[in-house]
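Here is chain A:
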Amino acid sequence: MSGILNSSIGRKVAMALSAFFLMIFLLQHFIINFLSVINPDTFNEVSHFMGTNPLIQYVMQPILIFGVIFHFVMGFALEIKNRRARQISYARNNGAANSTWMSRNMIYSGLFILIFLIIHFIDFWIPEINTKYIQGDMSGLLADGEGFRYYEELVHKFEPIWRVALYCLGFVFLALHLLHGFMSAFQSVGANNKYTNALKGFGKAYSILVPLGFIVIALFHHFNH
Partner candidate 1 sequence: MALDSKIPKGPLADKWTNHKNNINLVNPANKRLIDVIVVGTGLAGGSAAATLAELGYNVKAFCFQDSPRRAHSIAAQGGINAAKNYQGDGDSTYRLFYDTVKGGDYRSREANVYRLAEVSANIIDQCVAQGVPFAREYGGLLDNRSFGGVLVSRTFYAAGQTGQQLLLGAYSALNRQIGRGKVKMYNRHEMLDVVVVDGKARGIITRNLVTGEIERHSAHAVVLGTGGYGNVFFLSTNAMGSNVTAAWKAHKRGAYFANPCYTQIHPTCIPVSGDHQSKLTLMSESLRNDGRIWVPKHKKDVEAIRAGQLKPTQIAEEDRDYYLERRYPAFGNLVPRDVASRAAKERCDAGYGVNATGEAVYLDFAAAFMRYGKEVAHVRGLDENDDALVKKLGQEVVKTKYGNLFQMYEKIVDQNPYETPMMIYPAVHYTMGGIWVDYNLQTTVPGLYCIGEANFSDHGANRLGASALMQGLADGYFVLPYTIGDYLADDIRTGPISTDSPEFDEAEKSVRKNIEHLINNNGTHSVDHFHKRLGKIMWNKCGMARNAEDLKSAINEIAELRAEFWKDVRVPGTNDEFNEELAKALRVADFLELGELFAKDALLREESAGGHFREEYQTAEGEAMRIKEFQYVAAWEYKGEPKDAVLHKEDLVYENIEVKERSYK
Partner candidate 2 sequence: MNLTLKIWRQKNANDKGKMVDYPVTDVSPDMSFLEMLDVLNESLVQKNEEPVAFDHDCREGICGMCSLYINGEAHGPDRGITTCQLHMRMFKDGDTITIEPFRATAFPVIKDLVVDRSAFDRIQHAGGFISVNTSGNTIDANAIPINKHDADESFEAAMCIGCGACVASCKNSSAMLFVGAKVSQFALLPQGQVEATDRVLNMVKQMDEEGFGNCTNTGACEVECPKGISLENIARMNREYLKASLKG
């Protein structure tokens, strides 16, 4: 068992496991966000729960942060190793003949997602941490005390068109990343059997619908207010 993370397959599996975790998180994030389109009150209540529940805040949140960092760091480490495995590149290479653009450019879609994530953290996560743990306001209420602040803050963020555009682009890259990453993660943990075709369909739907949903949310709030 020791040293498994030093082996090629061990790292592959670790990438896949962190990917599974992130994909589940993403779905959960999406569902909660989508509540903001359906019913702002429910959205506020769930957001408050997530933002204040100790299990979520002190256990799940660190795991998530670790998962994100791990996925990125390992991704970069593997990319470096993989580039070393071919020091002289082909004068002519026809990658499109045998693989998808997405599969060949995970590092670039990943990098764009990283940039997006940094902005996303600055937009939402850092203000949250500031409000809750530095200012010590765990109430989740608006400054005037009239109801929860979460929905208002969300709507406010999506006012500038540049941010909406940036988010949309971020989700397009996320979709591209997932279109290869979803099935790739299953293959890495050794799941390739008679269910694979069904899973492929599901993966495609997930990879397109979830990012698309996020885009819809952003556009909805931008144009509705």
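Note that in this section a contact is a pair of C-beta atoms (placed from the backbone, for glycine too) under 8 Å apart; a residue touches a chain by one contact, two chains touch by 3 or more; residues count from 1.
The candidate set was assembled so that all candidates are chains of the complex that A comes from, given by their letters.
All values derive from a computational prediction rather than experimental measurement.
All listed chains 1 or 2 share the complex with chain A, though the touching one is 2.
Looking at the complex, you find that chain A touches candidate 2 at residues 1, 4, 7-13, 78, 81-95, 97-100, 103-104, 106, 180, 183-184, 187-193.
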